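Omission of a single protein chain aside, the complex is shown with its protein chains in their original locations.
Chain lettering (A, B, C and D) follows the sequence in which the chains are written, and residue indices restart at 1 in each chain.
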């Protein structure tokens, strides 16, 4: 999955009927420090929100055919879904407790 | 899905028979400000139009096996489809209305 | 799909038996002006030709599991297929005829 | 598969219910010398750990629909899984023993 930040929403009236009612968010990939990954493919993308994410939030994004399984409708032409909101990123290893 | 701009059309007479009648558009990925994403993979690509998009329009593009589901023909060798036309991009969070 | 230019052919005697008889071409991705996309992922790749493309020609390339559907053999380990030859690229919007 | 290094863990309470109980790790792609691949797509990503990997370890990561097969649950919206821990990378060809 990808680590991303929600930066906007899409308004689209003329679209595939299976996308009606889907909340389309613009996401940008970030690294573990919250920096944008400008060299990454799909550094900006559109994902369907399924967890109630808002602009500015850090999210977990699933791509590919897997993305359709979240929404429950296998014929919806979506290939990217927001599947979680990130509360915290822990980048240092926990203290290893030495047991004597 | 990808945020992209339609920049051209493809004329091809010698092609897989399942692509006959498909409207092939050249798209370029853009970010939320409309700037081209030159470092993105597939920054230029060919997508089958299913929503009546024209050159210069900002569109939503679905990739992968998912793309075939829009067209209704699972044997067509397409892997990228235009599934919506973007009316507006909202990049700032809406004012949160405080209800007393 | 991708816009690409055929730049070479592969000679391989030791390969998966399902690839025997497949014409393997080296392709390089190009943009709408014919310039190589050096930052694109898979900027150089190998595609199976199904339309009779030759070195120097501009082609349409389909990727992923979709690629296998062109060849008719779902067990062939190919993930990229040339599905069309490009005659012309039109990058300017047609003159809109104003009907009075 | 990808060669990657585990650099962190994700804490997420609001997520798709099928991801409950999954150990979500932040990984960064590396090359054969352990250097980060900053130009690679998905240079930073989130993978579900299935082999007990810890922060700082070098791992093997599988992507796409294939990733779901490791976990045994085809409806979990995951597209990246840690499937192995790397003990050693051998980058020089072994001495070819000349047998007379």
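Quick note on the criterion: contacts are C-beta pairs under 8 Å (C-beta built on N, C-alpha and C of every residue); 3 or more make two chains touch, one makes a residue touch a chain.
Keep in mind that what you see is a predicted model, and the values were worked out from it rather than measured.
Trainee: Which positions on chain C touch the chain that was left off?
Mentor: Touching the chain left out of view, chain C contributes residues 7-16, 18-19, 24, 26, 28, 38-47, 54-56, 64-65, 67-68, 74-80.
Trainee: Name, in rising order, the residues on chain D that touch the hidden chain in the full complex.
Mentor: 1-3, 29-32, 37, 39-42, 50-52, 60, 62-67, 69-70, 81, 83-94
By definition in this document, only the chains that are shown with their structure count from here on.
Trainee: Over half shared or under half: which fits the residue numbers at the contact of copies chain A and chain D, same or different?
Mentor: Counting which numbers both chains contribute, under half are shared, so the two copies meet through different residues.
Trainee: In degrees and to the nearest 5, what turn takes the CA positions of chain A onto those of chain C?
Mentor: The rotation relating chain A to chain C comes to 145 degrees.
Trainee: Roughly how far is chain A from chain B, centre to centre by C-alpha average, rounded to an integer in Å?
Mentor: Centre separation, chain A to chain B: 19 Å.
Trainee: Can you tell me which residues of chain C touch two or more of the remaining chains?
Mentor: Residues 39, 41 of chain C each touch two or more of the other chains.
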